[in-house]
Every structure is written in C-alpha cells, then in structure tokens.
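Here the complex is missing a single protein chain, while all its other protein chains stay put.
This part shows chain A:
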Amino acid sequence: MTEIVLRILSAVLIFPGGVFAIALGLLLKGVERRLVARLQRRIGPPLLQPFYDLAKLMQKETFVPDLADAGLFLLTPMIGVASMSVAMALLPMAGVYTPSAALGDLIILFYLISLPALALMLSGSASGSPFGALGFSREMAMMLAYEGPILLVIVSVALYVGQATGGGVTFDLVTIVRYQINHGPLLLEWRLAPALLAYLAFIPANLGMPPFDIPEAETELAEGPLLEYSGSSLGLLKLGAAIKAVVVTALGITLFWPNGPAGVAGVLVFIAKHMLVVGGLALLKAGVGRMRIDQAVLFYLKWPMLLGGVALVAVRA
C-alpha cells in the first residue's frame, strides 16, 4: 500500500508531473518566445527567460484587491498547478513511465484538463474587477465551444482502440498506448485523421494562444482574469499555464503518437514531439492576430465539432 502511495506521490511531484513538467513547460515557453522572435527577425529573449520571470514574480509584492474574495483569489492559482501536476502523472510515456491504475483513466484526465480553465474563471470573478468578469465570460464561452469537439475526439480514439482490442470502448490510457506500440501510431490511421485535426485545433484554444487568446486579450481586456494578480500568485498562474501546455500536448501525443524508445532516449523523443507542437504554436503566434469571441466560438462549433463527429462515425462504421 505505502509503496503505491509513494509511487503516485513521486509521479505527481517529481516525474513526470511536478518538477519535470514545470522544467519542461518553462523551457518550451522559452523556446516558443525565441522562435516567435526569430520569425519576426529579431534576437528574442534568452531561452531561460520564463525561469527568470518566475523567479522575479516570486520576490514581488502580492496584492489582494479590496473587492476580491481573498481566499478564493489566492487559492485558484494553486488549483491550476496542482491539477496539472496530477494530470501529468496520469499520462503514460511509452517505455519510460506507466501510471499506476489507481490514478485513473481518460475521463478523469478530461476533467482535470478542464480544471485550470474553471479555476481561471473563478479567479476572474473573484478578483472583483470588470475586466476579470469579462475575461470570465469569454473563457466560459470558449470552454463551451471547445469541450464538445475534444470529447468527440477522446471518444473516437477510445472507441477505435476499444473495438480493435475486442471490448466496446476503452478509456484506459495504458491500453491505448500499448495498442499503438503494437499496431503503429494512430497518427497514420486515416479514419482518425479528422480527430487529429480537431485535437490540433483544440490545443491553441485550451492554452489561450493566438488566435484564441481571447479571454486574456492583453490589448483590450488588460489580461482579463490575470489583471488583478501580482507577485507570487501571478507566478503560480504562469506556472500553471506552462504545465498545462505540457499536459495538453502530452495528451495529444498519448492519443495519437506515443511510440518511442525506452529509457532516457524515450524522454528525449517525448520532448522532441513537444518541440514540434511548440513550433506550430510559434508560427501561429507570429502569423495571426486575435479572433473575436463570436468568431472563435462559431469556428469551434463548426469545424472541430464536424471533424470530431466525422471521426466518430468513421470509427463506428
């Protein structure tokens, strides 16, 4: 019993959650900023800039606005970091890490991934600022728009693997990974291609990256829910966002392309796949402006939803 608890704790706090996820998330953020700078023909910040930013924020004064609900206001940034560390511990890394069955499956993971957005909404409304409230309503609209398609994607993959392994639907992540190691990645399965596209469209929305950085739009909403945060609680929010980027990409990798060698090489391959996604995100960030909230919501309800539906029907047929 204690052995399992210790294993889970180390998975959540050190590898692949906690320390590893934080370091990787901040590093990827640095790579992304650097890439965007290069795409704009400038030098850009040092690779370790997000680490410096975080260290700086930890030393600054932390304000709680008069109008805010202080407890909730200071608690929500922690929810983001905590839920993402647990989510990371749920995701298997082929040949490197297999999560303990006690932790949970895809459905739990899906809930955990929605938690930071919910926490951000709470932050926005707890801060007592009108910008925060606007950010809250936009975040909510975005969430309603992208949760549907992502659920379709998850169910398509679960159904596909479930059918192939003989029993209905499987939400067990380890089974999904094992199936792909034996039969090749689902990336190459044409019936799941629409699901892959829908997932790729989901990544920037969930991470609040352009063109879907609408809830935190710093130009018109002054960063929305983040507006009232300062010092270490802002640092925690940034940290949560960095780990979330790792988790969301890692879920994509688990669903579509978990294959890799064992040991340290496996970790490197895992990081390399992350770099691919970060490259795409940097291109988007340097290349497009922000959408309006109605455009973004319509976009999600139209295309990724359609793609997810098509994938589900194709897998079922």
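Everything that follows uses one rule, which is that a contact is a pair of C-beta atoms (placed from the backbone, for glycine too) under 8 Å apart; a residue touches a chain by one contact, two chains touch by 3 or more; residues count from 1.
In this section, contacts and distances are computed from a predicted model.
Matching "L-lactate dehydrogenase complex protein LldF", "Phosphate transport system permease protein", "Solute-binding protein family 5 domain-containing protein" or "NADH-quinone oxidoreductase subunit NuoB" against the UniProt entry of the left-out chain gives the name "NADH-quinone oxidoreductase subunit NuoB".
The residue touching the chain not shown here, chosen from A:I43, A:A102 or A:V264, is A:I43. Residue A:F63 is the one among A:F63, A:Y97, A:F110 or A:W303 that touches the chain not shown. Annotation for chain A: contacts to the undisplayed chain at residues 33, 37, 40-46, 49, 51-53, 55-56, 58-63, 218-219, 221-223, 226-231, 234.
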